[in-house]
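Shown here: the complex without one of its protein chains, the others still in place.
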Amino acid sequence: MSIISKGIEKIRSNKRILFIGYVLLGIALVSLPFLLSNTVGRTWVRILDFALIYAMLALGLNIVVGFAGLLDLGYIAFYAVGAYAWALLASPQFGLHLPFWAILPIGAGVAAIFGILLGAPTLRLRGDYLAIVTLGFGEIIRIFLNNLDHPVNVTNGPIGINKIDPIVIAGADLTRTHEILGIQFSGAHIYYYVLVLLLMITVLICVRLENSRLGRAWIAVREDELAAQAMGINTRNVKLLAFALGATFGGVAGGLFASLQGFVSPESFVLLESIMVLCMVVLGGMGHIFGVLLGALLLTTLPEILRSTASPIQESLFGAVYIDPEALRMLLFGLALILVMLVRPTGLWPGTTRKQLGNKG
Amino acid sequence: MDIFFQQVINGLVLGSVYALVALGYTMVYGILGLINFAHGEVVMVGAMVALATVAYLFGYFPELNPIVMVLIAATTSVISCMVLSYFIERLAYRPLRKAPRLAPLITAIGISILLQNLAMIIWGRQYKTVPKIFSFETREFLGANITDLQIFIIVLSAILMTLLLLIVNYSKLGRAMRATSESQRIAGLLGVNINKIISFTFVIGAGLGAVAGILVAANYSVAHYSMGFMLGLKAFTAAVLGGIGNLGGAVLGGLLLGLIESIGAGYIGDITGGFLGSHYQDVFAFLVLIIVLVFRPTGIMGERISERA
Partner (left out) sequence: MREYIFWEVKTMQKNFLIILLVGLLALVGCGDGGSGTDDSGKIIKIGHVAPLTGPISHLGKDNERGAQLAIDEANAAGITIGGEKVEFRLLSEDDEANPQKGTVVAQKLVDSGVAGVIGHLNSGTTIPASKIYHDAGLAQISPSATAIMYTHQGYKTAFRVMANDEQQGKVLGDYAVKTIGAKKIAVIDDRSAYGKGLADEFEKAAKSAGGEIVTREFTDTTKTDFTAILTKIKGLNPDVIFYGGMDAQAGPMMKQVKNLGITATYLSGDGIQSKQFLVLAGEEGEGAYASSPGLPLEKMDGGKSFQEKFLQTYHEDIQIYAPFTYDATSILIDAMVRADSTNPESYLPLLSQTDYQGVTGQIRFDENGDLRGGSISLYRVKNGAWEYIETVGGE
């Protein structure tokens, strides 16, 4: 063990330093949106909001892929289900306007049911067959969402559902600007706090799951399914639970997304999104909760940073924009994926105590 | 009835292309256990390079015999793709052979994104048209229309696939390939140069993919930077359908998928009494895949992959 890790250990064991550390972290978290909006603009607070939603998604996928080792390439379907559940229950589409504390549990429940539905046929499938089937499911859900506008108009088809109700607490619309104690809190700021809170709860749930009997059962199934079965673990239920719980997180994230953006359409739920979330999980450090968080935050903010800097850099270096910024940023993104995997194949911040998926010692 | 036969022809043309690309996926998976996400983009590069070459030749040497033009373009394209694929394997996949299983998958995704955007930058964002060098006759056959080009696609694909199967099953090289996909370790111990065989596998797959790309561009007269993604996905689905790692399975899966898509799109409305229409054609294809896998979890012809050491 190097000196640094010994140092970290020392900090961890010293309760006072830990406490101060947490307080500092708390202050940083609370002031971050204001720091951003006063330096680089309010758009970045919104970007941060979306990053937090994706972080929640990544944590959900982490349960399926990281803990239980089930390669799911259609995870975005649960996100879509959650988003559309919110959209259908709180918009002009059906004229329903349920409050958020009713919709979120319903959305989560519906997503969980879909999780089990999608997981059930895949139980007998090995590794990469699972991948293609889950991919197929993701696409099937998206296609249905895009086309369920006749004979009965359920999802409004490709036009999507607009004017979705935001979260309303005590009569206050959370996507509008409010003044509290003389400080202006814009919708993006308020949502930031809501999302940080929910994210912390999510992290807590994930940590508890990881260290529970269920969590250990998942690891057993991931490492060697046959042995796990031989040890008496009900692999079928364990796998279904992984899908269901992962789906639940996705569903909640979807509902929050719908309420923040006020609009959903099938285009937000394409295959590329599933792949992105998977990249966040693997890049961050699969199985390790904080690694996954890091991966999610990086992969959502990096393209935006690249988008806003690609043109100015080119201007200052070459005097004109030669390469289209959109193409350039995705190009750099792809390059980043490749480089990170070559340099750190176990992810940027892999877990320290348990073996990674299939890692050969 | 002639409509049905037309759909069959459509399906065979589509399926032949799927099969060519599926072979690339299945060979790589059989040997390395890796889903080569970047393969679809290699196919796209094949199409774009061929197109660019033809455009160049057309512009500077218009008197050239069209067949010669196409041959030059095809050769350039196939060689470029082979070289590209070789370097991808060497630089991005080989270092990760001992890494966790998902790491090369992410790398493959990264390469796919990289290639797509590189193509966008080099060749532009618009759909590119294929210059009309040949004019193809449309023939009627049992009530269905088929162009000479489509006949050519089916025949050429069949020839290439047969060649590949012959090489793999009856040559020394093929034996080495089969040995490596059975078990890398043992094959290595018995004197097979694993690295060379793996490189060779990638290169052959890329070559077939390049041909597929050229055929697709010629058939639809358009090519663009995002044509590889969906094609690659469908081809991979076809490979899984037939039994991943199994060459015959890839061919069967490819042809089947093409037929399912064509017939499905054409008849889905009639089958479901108008409730579902052709907008669900992709759903149809995936549903068939899922049903097949539920009953035969290793694909129609069974899988053939290496035992992990």
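Some points to look at:
Labels A and B are assigned to the chains in the order they are written; within every chain, residues are numbered from 1.
By our rule, a residue touches a chain if its C-beta (ideal position, glycine included) is under 8 Å from a C-beta of that chain, and two chains touch if they have at least 3 such contacts.
Treat the numbers as computed from the prediction; the structure is a model and nothing was measured.
Note on the chain not shown: across the whole complex it touches A, B. Considering the full assembly, A:Pro312 is the residue among A:Gly21, A:Pro99 or A:Pro312 that touches the omitted chain. By the touch definition given at the top, subunit B reaches the unshown chain through residues 3, 6-7, 10, 13-14, 98, 120, 125-127, 129, 132, 138, 140, 145, 147, 220-222, 224, 226-227, 230, 261-267, 269, 277-279, 281. With the whole complex as reference, residues 2, 4-5, 8, 39-43, 46, 146-147, 157-160, 162-163, 261-263, 265, 267-268, 291, 305, 308-309, 312-313, 316, 324, 326-327, 343-344, 346, 348-350, 352, 356, 359-361 of subunit A touch the missing chain.
Operating definition for what follows: only the chains that are shown with their structure count from here on.
Each chain gets a centre from the mean of its Cα atoms; for subunit A and subunit B, those two points are 33 Å apart. Within the complex, the subunit A residues that touch subunit B are 65, 71, 121, 124-129, 131-133, 135-137, 139-140, 143-144, 146-147, 151, 271, 275, 278-279, 282-283, 286, 323-324, 327-328, 330-331, 333-338, 341-342, 345-346, 356-360.
Within the complex formed with subunit A, the residues of subunit B that make contact are 29, 33, 35, 92, 95-96, 98-107, 109-118, 120-121, 125, 233, 236-237, 240, 244, 275, 277, 279-280, 282-283, 286-287, 289-290, 293-294, 297-299, 308-309.
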